[in-house]
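Sharing a structure here in structure tokens format.
With one protein chain withheld, the remaining protein chains of the complex are depicted in position.
What follows is chain A.
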Amino acid sequence: MSKIANRPDWADDDEFDDPNALPPQTVTTNKDGTKTVISYRFDDSGKRIKTTRRIRTTIKKETVNPRVAERRAWSKFGLEKGHAAGPSFDTTSVGENIIFRPSVTWKKDGKEEKKVGDDPKEKLKNMKVKCRICDGEHFTARCPFKGTMAPMGEDGAGGAGAGATADGSDDGQPKEGGLGTGGGGYVPPHLRKGAAGAGERMGGKYERDDLATLRVTNVSEFAEENDLREIFERFGRVNRVFLAKDRETQRAKGFAFISFQERSDAAKACEKIDGYGYGHLILRVEFAKRAT
């Protein structure tokens, strides 16, 4: 087949003196020892492209152990018998670049890196438990004065926050507790002082992290929740992965929601994964719109 294809067809003969034919490559030696190579080619749209390259040849001498040099010339044997010199692609490949810098403080550096991606458990460790009734260091439910004393907020003692909130977080919303101070009757938990945020909205426990939730569309039919989790987990802590599945066939319907712990992680993931090829499809990632 190829032989016939390579032989010039008589019908194409006149093309040889075609003005469109490419001029031959020219090589000129310059005064400063460099070479200029000018070559021509056609690009995809049929335009003629002239390429000028200047090449400087430097001779670098390297001393090689004669025994090693001799072995380099050995012919191959076994499974490699008859193969050409040079590494073959099916056995040899180059890995990704590894940065290896020995250092005395290697262990310490590694730990600091871990701290940056703060662990929620670590955060909790430093948190102090404060009783809402007597301000002591125990949970409200275990307070010895439970039932005998009114919670601190009730008589306007102010200042103190609830159960396990980090200090400072309740300073921002002093007004909320104010609602409960008036009557002295029953105050629903979400209106009590310091019950910041969490009880404000009704709805599923996921609703509040809407801000850090991504909607992923164009997901392959054969995707699994775990695969998605793996893809997104590298950007930060993933709270929830929801992959819509057909009830009968158990195949993915083509969209998924990923809730992150932090909105910044979500933003990063949104930027990076949008357009990422997964399965045989290209993922589309955007922030989820709040269901209203």
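Assume a contact is a pair of C-beta atoms (placed from the backbone, for glycine too) under 8 Å apart; a residue touches a chain by one contact, two chains touch by 3 or more; residues count from 1.
Operating definition for what follows: contacts and distances are computed from a predicted model.
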Subject >> Record-based protein name (UniProt) of the chain missing from this complex, from "Eukaryotic translation initiation factor 3 subunit I", "Glutathione S-transferase", "Checkpoint protein" or "Ubiquitin-activating enzyme E1-like" >> reply: "Eukaryotic translation initiation factor 3 subunit I"
**OP:** Using the touch definition up top, pick the residue from A:30, A:51 or A:88 that touches the left-out chain.
**Re:** A:88
Subject >> Contacting the left-out chain in the complete assembly, out of A:28, A:52 or A:103 >> reply: A:103
Subject >> Where the missing chain touches chain A, by residue >> reply: 65, 67-68, 71-72, 74, 76-81, 85-88, 90-98, 100-104, 106-107
